[in-house]
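One structure is given below, represented as structure tokens, and several questions about it will come after.
Only one protein chain is missing; all other protein chains are in place.
Read from first to last, the chains carry the letters A and B; within each, the first residue is number 1.
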Amino acid sequence: MTTAVSATPRTSRPPRLSTTGPRRRAAAAVAYLVLALVAIAFLLPFGWLFLASVSDQASLKADVPHQLTLRNFADVLTGDNLHALANSLVLSLGAAVLTLVLAAPAAYPLSRYTRRFGRPILLGLLFATGLPITAILVPVYGLFVQLELLDSIPATTLFLTATGLPMAIWMMKNFMDEVPIALEEAAWVDGASGFRALLRIVLPLMLPGTTVVFTFTFALTWGNFFVPFILLVDPAKQPASVAIYQYFGLHGTASYGLLAAFSILYSLPVVVLYTLVQRVLGNAFALSGGVKG
Amino acid sequence: MVAVDLPESTRPAARRSPAARGRRAAGRILPLVPAFALIALFFLGPILWCVYASFTDVALTGATASTPHLIGLRNYRRMFADPAFGQSLWLTVVFVVGSAVIGQNVGGMALALLMKSRHRIARAVVGAIVVGAWVMPELVAGFVWYAFLADDGTLNAILRAVGLHGKSWLYVMPLLSVIIANVWRGTAFSMLVYSAALSNVPEDLLEAAAVDGASAYRRLRHITLPLMRRAVMTNLMTITLQTLAVFTLIFVMTGGGPGTKTQTLPIYMYQSAFKFYQLGYGAALAIVLLAVGGVFSVIYLRMMREEI
């Protein structure tokens, strides 16, 4: 167990052997080429979205617009939409933070001591998260009416947290399993509590995994339509995932230009979050390296 | 006091009083309480209700909305008697294996490996594009792919530009179309999981193996993958459960058609729960959907155990 971590400090990498140099460089070139191709392949379907968002007469056809216009973006940047995005942010950040705060301590004992007894419960709950909301919306709505929690953003956040928790705990536990126990043993011997060990040693070491859980919960909540739609009444409390419906109409018609512009606006925060998280991750390596070294 | 104790494996076999042991157990369980309390409050009841509802004829409107009856196994019998159900089940399995187990899983792993130790900017750009596909609202992702694959869509326009003939993709190969769309949409998650896991694989081990002359493939096969086994399983189970529930993407692209060629279980269930408002039957279908997820998970867990 200890062999994997008792490593030479990251800062002093041994100089590479000359024979592997050119081969590595060739491999890197191939990797960049493949990455470029993947990026293009992933970008192509977006073509319609970008074209439609700047087109004055967008349809489901990927036409080059007759006239480039930013009017769609100007039109979707309304106070109501920004308000909806702010609601999304409150719901998603709230659920993601709460999920981490609750999942990390729960995952710790499951990873470290209570495997046998915890695992069946956890797996059971995990499957339950696969239950489509359509199957449980009647009791959930009933529960919210009973507890008088309807139309409350904090309660909706709690519900979203609850539905995301099994998956989050499970992912956290598995990431935690990867962190060798030997490091905590040292801390325990020094008299640190379980909580301290978790906070100071385990979590920093599994920061990459933690960010995955955070991003995952955030993105999942961000895109959730049905839960806020059912549990919130006041239109002013609805998030962007519900607000997007204003660009559709009866009989299946939609204002595709506005829809495209709104979608881009709607997706940006999560892309930004991802980029930020990636930067934090970059710093995290240094941090965990320090612990390891 | 919260668990301070060392794990069994490392602690010398010390004798303790039952009371101390009890306190210790309580201390270990305590951190689980807030999370599980929240789950119990909001989630347990609804799950049990769903199981119960699958044995009733409860509906959202009509006579059985206010006075549902217990009808035993009738929902399940009706389900198994419906040939459309068997087909939906099969399509769901193909969709999950094709788009999650193969597409997203392998694609995400490949991307993570390719991006490892590449330049920061390259990682950021490729990552943002791939993640952009993931965070696109599912509804919009459906329209994006419809517009891409439609008769006069982007793909056919590109093919025409290079002198090839396009096809009515969504008509000729509907299942493959929705599978590819879902790979596009979901690969980011696997990429994130595997990138995180890769960062835990000690660089020095790989360096040492490289110095010993192990090829890149051998390093991947014998060092990286075994160390990532747990991440692979985490990922497989997560994306399987996610993919099982994919509805909007398929619904917008093909509406489950042409005919019933892309009518996976969620689409089939949508009809009963949302178009026909039969909640009881919808609940029974949901239970089956869970069972499918269960079967997949058991397979993953088995595979995992054999590896160890």
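Keep in mind that, in the parts below, contacts are C-beta pairs under 8 Å (C-beta built on N, C-alpha and C of every residue); 3 or more make two chains touch, one makes a residue touch a chain.
What we mean here is this: contacts and distances are computed from a predicted model.
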Undisplayed chain, where the name is taken from the UniProt record, one of "Phenol hydroxylase P1 protein", "Sugar ABC transporter substrate-binding protein", "SusC/RagA family TonB-linked outer membrane protein" or "DNA modification/repair radical SAM protein": "Sugar ABC transporter substrate-binding protein"
Selected residue (touches chain absent from view) among A:L85, A:L102 or A:V277: A:L102
Residue in contact with the excluded chain [from A:V90, A:I121 or A:I230]: A:I230
Candidate in contact with the missing chain, chosen from B:F55, B:F95, B:Y146 or B:F296: B:Y146
Positions on subunit A contacted by the hidden chain, ascending: 57, 59-61, 98, 101-102, 105, 137-138, 141-142, 145, 147-155, 157-158, 193-196, 226, 229-230, 233, 235, 238, 242-243, 245-256
On subunit B, residues whose C-beta touches the chain left out of the figure: 1-2, 30-31, 33-34, 37-38, 41, 59-63, 65-66, 146, 150-151, 168, 170-171, 251-260, 271, 274-277
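The rule we apply is simple: only the chains that are shown with their structure count from here on.
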CA centroid of subunit A to CA centroid of subunit B, Å: 14
Touch list for subunit B against partner subunit A, complex: 1-8, 10, 27-29, 31-32, 34-36, 38-39, 41-43, 45-47, 49-50, 53, 58, 60, 111, 114-115, 118, 120, 122-140, 143-148, 150, 152-155, 157-158, 181, 184, 189, 192-193, 195-197, 199-200, 202-205, 207, 210-211, 216, 227, 230-231, 233-234, 237-238, 241, 244-245, 247, 266, 269-270, 273-274, 279, 282-283, 285-286, 289-290, 293-294, 297
Of subunit A, residues touching subunit B in the complex: 4-5, 7-8, 10, 13-14, 17, 20, 27-28, 31-32, 34-35, 38-39, 42-49, 52, 60-62, 102-103, 105-106, 108-110, 112-114, 118, 123, 125-132, 134-136, 138-140, 143, 158-159, 161-163, 165-167, 169-171, 174-175, 177-178, 181, 185, 188, 191-195, 206, 208-209, 211-212, 215-216, 219, 222-223, 225, 241, 244, 254, 256, 259-260, 263, 266-267, 270-271, 274-275, 278, 281-282, 285
